[in-house]
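With one protein chain held back, the other chains of the complex are shown just where they sit.
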Amino acid sequence: MDTLLELAWTLTKITAIVGPLMLAVAYLTFAERKIIGYMQVRIGPNRVGPRGWLQPIADALKLLMKEVIIPTNSNRFLFVIAPVLSIAPALAAWAVIPFSDTMVLANIDAGLLYILALSSVGVYGVIIAGWAANSKYAFLGAMRSAAQIVSYEIAMGFALVGVLIAGGSLNLVEIVEAQRGSLVHWFWLPLLPLFVIFFISGVAETNRAPFDVAEGESEIVAGFHVEYSGMTFAIFFLAEYANMILISVLTAVMFLGGYLSPFEGIPVLEGLFAWVPGMVWLLAKTCLFLLFFLWFRATFPRYRYDQIMRLGWKVFIPITIVWLLVEGAAVVLGIGPWFSGTAG
Amino acid sequence: MPLETAEYLLALPEIWVLGMACLILVLDLFIRDDSRILTYLMVQATLVVAALITLAVQVPEPVLAFGNTFISDGMATLLKLFIYLVTGMGFLYARPYLQDRGLFKGEFYVLGLFAMLGMMIMVSASHFLTIYLGLELLSLCLYAMVAFNRDSGTCSEAAMKYFVLGALASGMLLYGISMLYGATGSLEIAAVASAIGAEEGSSIVLIFALCFIVVGLAFKLGAVPFHMWVPDVYHGAPTPVTLFIGSAPKIAAFAIVMRVLVDGLGGLVADWQGMLVILAVLSLAVGNVIAIAQTNLKRMLAYSTISHVGFLLLGVLAGTPDGYAAAMFYTITYALMAVGAFGMIILLSRAGFEADELEDFRGLNARNPWFAFMMLILMFSMAGVPPTVGFYAKLSVLQAVIQVDMVWLALVAVFFSVIGAFYYIRLVKIMYFDSPTDEAALQSNPGLRAVLSVNGLAVLGLGLFPGGLMALCSAALL
Partner (left out) sequence: MSFERIIFYAFAAILVYAAGRVVTARNPVHAALHLVLAFFTCAGLWLLLEAEFLAIVLVLVYVGAVMVLFLFVVMMLDINSAPLREGFIRYLPVGLAVAALMLFEMVAIVGVRYFGPDQVAIPARHPEGYSNTAELGRVLYTDYVYPFEIAAVILLVAIIAAIVLTMRRRPETRYQDPAKQVQAKKADRLRVVKMSAEKKQ
């Protein structure tokens, strides 16, 4: 009976995370269209509902109604399961995200590794979709995506090694707690190169502009999901945006102090904002990075494929390795407010 | 457990070779093709300094380090010195061959250095994990070196065969090691030995582990019936690589046989003795008989290696200190002979021409009497004709076998050696009594000639005065 109760309680918590997340995804698409619209001096969607607020709901309904077409010579089972494989890791990774020092679904020791492992599994959805669709465009997109994700996974992993060294733990709550103190205690400062690389690699991992060669609508139509329609397409769509939110929240947790208040350590303001729950700060930081995602898309033209590979292998990986050496030296010497406690 | 500086000092030769290999790898990128000789000189200097360091850090008593994974003792020191020597000679012989064929690249030597590092790790391993990793390091370098001439189909084929069978052998070895861990609860060689000693009788799990380990080792040594890769790899690989594979790794393989079977599984001597008898007899028979049918010298030498492995195993299976010393002596001298014999092939080869057929040696005496004489010494030594060192090596192994009352085994060994003598002496006949078909003068640099001469004379000299080396071998095993 206890087991069942526990199971039900866990399920409730999962719902409490996934439900708002899905809503957030829906409104992220709305925000994207609006923000990019303003950036390009357009208005964006404003017809459905007051000021266009019901637009995402309308989109979702439209996709739900549409017929799911399965191409004749495709591999049926894999074709259908690919979107699921793509969204499952994006949702599962949320299990270890700390919303506050006690609010974590699963406060596991190897949280960082768990996240890394799940983000590397996400590529299967893309590859299988590309292959199972039995279409050349889809396959090209899948191949591009596989190479890209595997390449940037390495830089991302190295960046996380830096976080691991600075935080002294693989547990995300402990990593956040290690940043406690003030704005300059957050890891973005000592790990600045890793912070930048992690976020850019995150953009590449999610196949977002300017790294969206896997979709590349002007080159290979829509890449790996060209044959998908209706609900199956919608799931890919959900997965992409859920991944964006995940990368943003991870960057916030690992480099911007997660749920910590930015006013910590500042005499008057700290007290003034003490009442704000940590989750709000986390969400604010996440939104900042989400804005970057959209901003990139509005600003940069798409990279060429060989440029992507060059950036990943010849720029990011060497920089991360060098910075790990620098960081190692800093830890041994106990430099600054960041590494004085971790030495020895 | 903090690591002491003294521990690092013990492993200084390994650290030095690793550091230099990495350094040379990087420096080589900045060296232009026409001054590639700098890389070569750096590599040779690395070997010389490594030898000096090894001599400087040798210890009178065996010392364990790095959590009992590393051992420094007399055997390790002696075998490492010979590995440097043989590797250095191999590199020296390789240079003209590689230059003629546009293969003179820094990576060849860097891979060679890493392979040598693998051998060094193997000879001073006191942990099954270290043995396995050293073996893998060596094998990985060798696979790449066999495929080094990547435009050649035979090279790729040989590399592929070597890789697949090598991986299989590693798997066998690893499986055996894991069973051993299950049975004894440790992977340290000393701990395994004491766990086996504590047990009365030998459990079936241990025997099972032993089987896999012996199979793995036999694969790596190239003993029959696990010899299938040897002729193809020797034949397919570029000659300098064949030279390298056929010489120094045998010393390292001998070392791990000693570490695993004698030091680690010494308590099971009654069990592995029988296995080694089968391997040895089959190797002697197959190696010597099939070699007769070969017309390609590299293939012939491959089968001859198999038969020599048989002799090596004879020394080990005797299970006495004399036997081990004899096997060690045999291994070292065999490495010297093999280096010389393959060196002769390189000497006779030139750009666009491989002198690896028996026919290519036709009438060598008329073309160049001195090197014909050197080849004569090498062949006689391999056949075991007195007064060359090969005779003494075979003799000491046979003595050790007779001492443990296995006279029939000694008789079998002698019988097959006599058969084997046929094909060595056939080559001598071809060199001395046939008329040359190829009148071209030998083109090679003086360094190669000088070292090859020293090599040949050393084989003769060691045969006349074997006492010194033999004493070293016996002392190293104490």
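Should a chain be cited, it is by its letter among A and B, assigned in written order, with residues numbered from 1 in that chain.
Operating definition for what follows: contacts are C-beta pairs under 8 Å (C-beta built on N, C-alpha and C of every residue); 3 or more make two chains touch, one makes a residue touch a chain.
Model, not experiment: these values are computed from the prediction.
**Student:** Considering the entire complex, write down the shown chains that touch the omitted one.
**Tutor:** Across the whole assembly, the hidden chain touches A, B.
**Student:** Tell me which of B:11, B:412, B:431 or B:452 is the one touching the absent chain.
**Tutor:** Answering carefully, the residue with contact to the hidden chain is B:11.
**Student:** Sort through A:129, A:170, A:317 or A:331 and give me the one touching the missing partner chain.
**Tutor:** Among A:129, A:170, A:317 or A:331, only A:170 touches the chain that is not shown.
**Student:** Quick one: which of A:27, A:124 or A:313 touches the chain that's been left out?
**Tutor:** Answering carefully, the residue with contact to the hidden chain is A:124.
**Student:** Which one touches the absent chain: A:105, A:143 or A:231?
**Tutor:** Here the residue in touch with the unshown chain is A:143.
**Student:** Please give every residue of subunit A in contact with the chain that is not shown.
**Tutor:** Missing-chain contacts on subunit A: residues 3, 78, 108-110, 113-114, 116-117, 120-121, 123-124, 127-128, 131, 139, 142-143, 146-147, 149-150, 153, 170, 304.
**Student:** Footprint of the hidden chain on subunit B, which residues?
**Tutor:** 1, 3, 11, 18, 22, 25, 65-67, 69-70, 105, 107, 110-111, 114, 117, 121, 127, 129-130, 133-134, 136-137, 140-141, 143-144, 147-148, 150, 179, 182-183, 203-205, 208
Note that in this section only the chains that are shown with their structure count from here on.
**Student:** How far is the middle of subunit A from the middle of subunit B, if each middle is the mean of its Cα atoms, in Å?
**Tutor:** 54
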